[in-house]
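Only one protein chain is missing from this complex, and each of the others stays in its spot.
And now, chain A:
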Amino acid sequence: MRPKCDPNEIKVVYLRCTVGEVSATSALAPKIGPLGLSPKKAGDDIAKAMGDWKGLRITVKLTIQNRQAQIEVVPSASTLIIKALKEPPRDRKKQENIQHSGNVTFDEIINIPQQMRHRSLAKELTGTIKEILGTAQSVGCNVDGCHPHGITDDINSGAVECPACDESPPQRGLPRELLWHSHLPKACSVTSSQPLVSIPTHHCPGGSTDWLPQPPPLKKGPDSSGTKRRPMRAQWTSWIQVWQDHLLWRKASGPPVGVSSPTQDEN
């Protein structure tokens, strides 16, 4: 039985190889040979398709359909940084254990996280940028002439501006309900109407309003300069609800002496 359009006919293989070198075919042969492909042809196709990655070790994804393969690069942070260094091509056998001590400009550092965003674990683009700077530190190169760790400190203190990304951060692991119930403010749009703060059931008529939650603070962070501030509807919605309930209760029981009704200021 061979039903049509069977997705199991297509195999995906991940390989790590050096582009453009002759010895690459002997690395490919044990993995590709059993699948029916010619390693020499696969090596030539990789060298042709990945011309600008010549001499670098990259991870390649091969989608194999019955002896024909399509080639894609799986980008990794270290390969993108080494590519950005634009080192001259070297003979791997003669020069071993070289130091990557070049210089990368900050603009290139901004380009790389945008390509790697879908694989990043960070919530915002600044987090991804810091991840790439960490990889740059492992590689051993400099960014704009100074050590990558210095740039990370500058970003944290807000001295350096980073562009914000347009898309929302990738949903990672935690389902929406758990995100909502955690106590950290989340910037994603919220559809649930449960309040973050539980409404106290015990009201003291003559008491002060100290038990009511304070309005959420206006957050000013390094990413707020020059960018659209995301409205923290979650916290404000809950705060407004709690105050509204309090006002209803006050209306029902009459205003106590000495307590003025708070003004609702909405940001």
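Operating definition for what follows: a contact is a pair of C-beta atoms (placed from the backbone, for glycine too) under 8 Å apart; a residue touches a chain by one contact, two chains touch by 3 or more; residues count from 1.
The working rule: contacts and distances are computed from a predicted model.
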item	value
From "Serine/threonine-protein phosphatase 2A 55 kDa regulatory subunit B", "SET domain-containing protein 4", "cAMP regulated phosphoprotein 19" or "E3 ubiquitin ligase complex SCF subunit", the hidden chain's UniProt protein name	"SET domain-containing protein 4"
Residue touching the undisplayed chain, where the options are A:6, A:52 or A:107	A:6
Residues belonging to chain A that touch the chain removed from view	1-7, 9-10, 25-26, 29-30, 33-34, 36-41, 65-68
